[in-house]
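Note that one protein chain is taken out, while the other chains of the complex remain in position.
Coming up: subunit A.
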Amino acid sequence: MYNFEFEKPSTVADAVAALAGDEAQALGGGQTLIPTMKQRLASPSKLVSLSGITEMQGVQREGASLTIGGAVSHADVAAQATDYPALAEMAGHIGDPAVRNRGTIGGSLANNDPSADYPAAALASAATVVTNAREIAADDYFQGMFDTALEDGEIITGVKFLVPQAANYQKFVQPASRFALVGVFVAKHADGVRVAVTGASEEGVFRWSEAEAALDADFSADAIAGLTLDPSGMIGDLHGTKEYRAHLVGVMTKRAVAAAD
């Protein structure tokens, strides 16, 4: 890894200022960024650590929403998001314990890996991504593989989840990487069901609208038994073909509906 300057501010305002320079980049838990820098696929001239910013910590319930600080680790979400059990359960199965102790929700959503878990949870929960500058609805936030609505230097300071009436996340694990080969997050809200799929599409996380419509009419695994997804546009690689992934989306969605509580 090439050398860089290191700064560890204690407020969001100072972090935004430190990121203003050209090749500066935010450092969350480093669980994606450090390996990327070792491969020299990224070579920022300055890293601005977000781990010393207390205003980006904490998990808070306010009415129907649960707000998680942008620098909260996966392990802390697993332990503290007890008001939203499906989310806590999802966070508790990311990677392995050491990865969960460092990796953060903000880093995962900023990275938007096409196989990451948080994007599915955020999209299914109609979450709002809160940054130093604005609030972005999940429906507008994810813009394709590794692409998001974030501007350069913009920091995710928190994420507001709408706690659903019932929800479940089903992850078909790719055992070597521990990422999702396919993951489906189903959330039943007062105003409708949302089904978000990760790991499957070349466009990254997406909502499966046909399944949502069928589940709005009848929230049962049988309601989607006849639905199929078009394999074109799915990811096909050595771990699974496009057809296999399209099929798995249906299976995982049914399991998530059956398990939702």
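Points to keep in mind about this one:
Simple rule for what comes next: a contact is a pair of C-beta atoms (placed from the backbone, for glycine too) under 8 Å apart; a residue touches a chain by one contact, two chains touch by 3 or more; residues count from 1.
In this section, contacts and distances are computed from a predicted model.
Selecting from "2Fe-2S iron-sulfur cluster binding domain-containing protein", "Uptake hydrogenase small subunit", "Anti-ECFsigma factor, ChrR" or "ABC transporter permease", the unshown chain of this assembly corresponds to "2Fe-2S iron-sulfur cluster binding domain-containing protein" (UniProt protein name).
Looking at A:P9, A:G30 or A:G144, the residue that reaches the missing chain in the full complex is A:G30. Residues 1-6, 8, 27, 30-31, 34-35, 37-38, 47, 49, 51, 75, 95-99, 101-102, 178 of subunit A touch the missing chain (whole complex, contact as defined above).
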